[in-house]
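One structure, pasted below without further comment.
Complex shown without one protein chain; remaining protein chains in place.
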Amino acid sequence: MTVPFDLLLVQMVNGIVSGMILALVASGLTLIFGIMDVVNFAHGELFMLGAYVGTTTLVVTGSFWLALLVASVTIALLGAVLQITALRPLLGRDPLTTILATFGISLVLQNYALWQYGPVARKIQEPFTGQFQLFHVEYPWYRIVIAVLSAVIIGGLWLFMKYGKYGIWIRATTQDRIMASAMGIPVPLVHTGVFAIGAAMAAASGVLFGPLVGVNHAMGLDFILKAFIVVVVGGMGNLGGSILASIFISLLEAFASIWMSPAQAVIVSFVVLILTLLFRPTGLFVPTPK
Amino acid sequence: MLSVQNVHAYYGKSHILHGVSIEVAPGEVVGLLGRNGVGKSTTLKTIMGLVRPSEGTIAFEGRDIDGMPPHRVARLGIGYVPEDRRIFRLLTVIENLRTGLDRQGVTDRRREELLEKVYQRFPVLRERRDQAGGTLSGGEQQMLAIARAIMLEPKIILLDEPTEGLMPRMVAQIREIIGVLHKERVAILLVEQNVPLTLEVSSRIYIMEKGVVRHHAPAAELRANNAVIHQYLGI
Partner (left out) sequence: MTARPPATGYWIGFFVVLGLLIVAPLVLPAFWRRFATEILIWGLLAMSSDILIGYTGMVSFGHSAFFGLGMYGAAAALLTVRPPSLWLALLYGLVGAGVVAVFVAYFATRLRDIYFSITTLVFSQIFYVIIFTWTEVTGGENGLTFSQPPLSIPGVWSGRFTADTLHWFVLAIVTASYLTLRRITQSPFGMVLQSIRENEPRTRAIGYHVERYKIVAVMLSGLFAGLSGVLYAIQNKFAAPDFVFFLISGEVVVFNVMGGMGTLVGPVAGAALFFLLREGFSRFLTEYYLIPVGVIFTLMVIFMPQGVLGLLRRPLNR
């Protein structure tokens, strides 16, 4: 069965675009797991609430970029509050407790959104419309911009982590929380900070992704599942791995949806997860530990 | 300056410290000897705030520090060099040093000075400054661990078995470093299995057994008469 080249091309670009957004969400998730062993079930809801805050800001100010900023900051604050109230007391306890706690939080946030915003999906207007010629096909500019922006944000995160005093704090705390503390690094603060950063990234993804789909209270659910899969496939706590895995899985799904419906294409990510767990459980892109 | 009074501590359900009392005056080098498992490391960890005392008090420069989180204890001026060095393996040497260097209230100039001082004392660290900590040899990692603590400009350093697993040449270097720190009036609480070294550098020595201090004497005394040492350490 021959597939038109145009379709393949479009799907490839689509895959990369979704992959970058997924990478943005997954990076926060894997960062949080790496530093405090917390599997943040509520991450999808932070993504969703970011999108909602984005819609409201957009309505009020008319500026997409302002919406992006306000959403990131607001949700970062929300994240910090959640971490301090619900997750700090759980530090040192069984990691399964944090899954349960964050699951409870996700239930609350989801239904809160349903309550506040109602069940009807909202739309975020793209900041600019217009398409360009990608070979023989018209491709929306906006999508490319999303991918670039996501890459920029992730790049910024990487730079922040590599240089800069706080980057060292974060990396040190991730490697050895106890010695970091003994070196005077305020570990509880670092934890809150990283959670806030993760939340901000999720919120930013929500706003960026908003124009592609409708914004509704359940949009976090699909994303969280995919994000978990990506984090496991990429290697938990491995930033680079989760980015590669995001793009890899999104590309596969994009190609798969040429033949199946998008609802079925998700099976691809499930299969990748299962195969990874069976054969390379530490992560697909992680060298197997000696 | 540092006063540990009747401290009890648990690891989970095990009662490790049964009322430990230790004093360290400013600039002193105090040794802590004892067989394996008597609670020497736990004592250091409890002072540092890594283990919470269930009873007793720990005071530093007049301030109660028992129950304080480790990062605050460190900032008050207590440095810690743990038993297995525990340098940050994925951070470079300079980044390891920076974890202690990047502090509030330290001017850039002072940072340069401290860094230069440490590089002079440990030239190998200057050589390897951009290498990941995990690639250093055991002895080099020990140097790094000590240097890292020095970055905090501490008033006292808790040294846990610094010579363990080191070649004699490195042990000599450690002795030298302790001497230099002492000259700069940095107090040291030294936990060691290497008895001769401890006898040589310390002014006073505590000997622990089963979670309490059993004997306490000036080092000179113990140097002259090591019957006590034989009794508690069996060597």
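Each chain carries a letter (A and B) given by its place in the written order, and its residues are counted from 1.
To be clear about the criterion, contacts are C-beta pairs under 8 Å (C-beta built on N, C-alpha and C of every residue); 3 or more make two chains touch, one makes a residue touch a chain.
Nothing here was measured: the structure is a model prediction, and the numbers come from that model.
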Neighbouring displayed chains - absent chain, whole complex: A
Options A:197, A:229, A:244 or A:284, residue touching the unrepresented chain: A:229
Listed residues A:60, A:159 or A:274, member touching the removed chain: A:274
Absent-chain contact - pick from A:4, A:62 or A:95: A:95
Of A:108, A:121, A:148 or A:213, the residue in touch with the unshown chain: A:108
On subunit A, residues whose C-beta touches the chain left out of the figure: 39, 86, 89-90, 93, 95-97, 99-101, 103-105, 107-108, 110-112, 114-115, 221, 225, 228-229, 232, 236, 261, 263-264, 266-267, 270, 273-274, 277-278, 281
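In this text, only the chains that are shown with their structure count from here on.
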Residues of subunit A defined as touching subunit B within the complex: 165, 168-169, 171-172, 175-176, 178-188
Residues of subunit B defined as touching subunit A within the complex: 48-50, 69-71, 73-75, 80, 82, 86-91, 95, 98-100, 102-103, 148, 152
